[in-house]
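One protein chain is absent from this view; the other protein chains keep their places.
Let's look at subunit A:
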Amino acid sequence: MAKKADSDAELEELRRHVVGDMTTSTPEVADQHVRSKAPYVNPVFFNVTKTWAPATVMIWTSWHRRCEKEIVRCVREDPLIKTVLTAMEKKGCPVDLLRHVVCENCHYPGILTRDYGFFDREINQIYLCANQVQNKQIRHVFLRELIVAYDHCRAKIDVTSVTQEACTEVRAANLSGECTSLRKMWKSYPLTTLGKINGMHKECVRKRAVDALQKSFSGKPRRELRAAVDQVFERCYNDLDPLGRRPRRGSAADAANAYTDSQFMNH
């Protein structure tokens, strides 16, 4: 199953395949998230398999398997993810894990930065960077991308328009529980968290939406993206499909009640 290099020449070819030709393109359309053209191969694993470790070691220790296992656990146990999945099924987009979710190793976008994943609109797939996302984070990233997928499923989103993308990003930041942990707020707004907590959820959502938009529309200035988010903010902030509430991170009762709500309201 494992691909072994027979000679040094093949090794060099493989290395060139990985390292060389790393030009980044900047298309004008949204979704500039690029799937790794060359697969990211960790050099440690590579050397290990070349010397003495059998293929089973790579499989046991692979990020790929760990990522998929965590997603299956979330699908089975996490009530918020279950609500979104049942809602998508009712809208006509049933989620098949083998078709619509992919865990792959990504190249690192820079020093001390991480790219967790995105929703690919052409193929309609949730793409997760298995080597950059921790087990605890997979649940949050998966929920966020599921909300983006839910919006894609129920509405025609124009890929070139900034306002519609801004709406999905606002909703994703609002509903996926990104802005609920005080530690994160401290990181992004260090001094204001001491003085002013009232109503900071909106600011956090705005900021995170603009940050996410910058990845999609890297050519545009931040002012323009900020203006688009402000234009669209009120309507999209109050649209709480399919969860019905803004879930509070760390409370299982809140999540379970959201699940029962969605079943009871038959939504």
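Here is the rule we use: a contact is a pair of C-beta atoms (placed from the backbone, for glycine too) under 8 Å apart; a residue touches a chain by one contact, two chains touch by 3 or more; residues count from 1.
What we mean here is this: contacts and distances are computed from a predicted model.
The chain not displayed here is annotated in its UniProt record as "Synaptic plasticity regulator PANTS", chosen from "Dynein axonemal assembly factor 4", "Ribosomal protein S2", "Synaptic plasticity regulator PANTS" or "Somatotropin".
The missing chain lies against subunit A, touching residues 1-3, 39, 55-56, 58-60, 62, 64-65, 68-69, 72, 75-76, 82, 85-86, 89, 91-102, 104-105, 122-125, 151-158, 163-164, 167, 180, 182, 197-201, 232, 235-236, 238-241, 244, 246, 248, 250-251, 253-254, 256-257, 260, 263-267.
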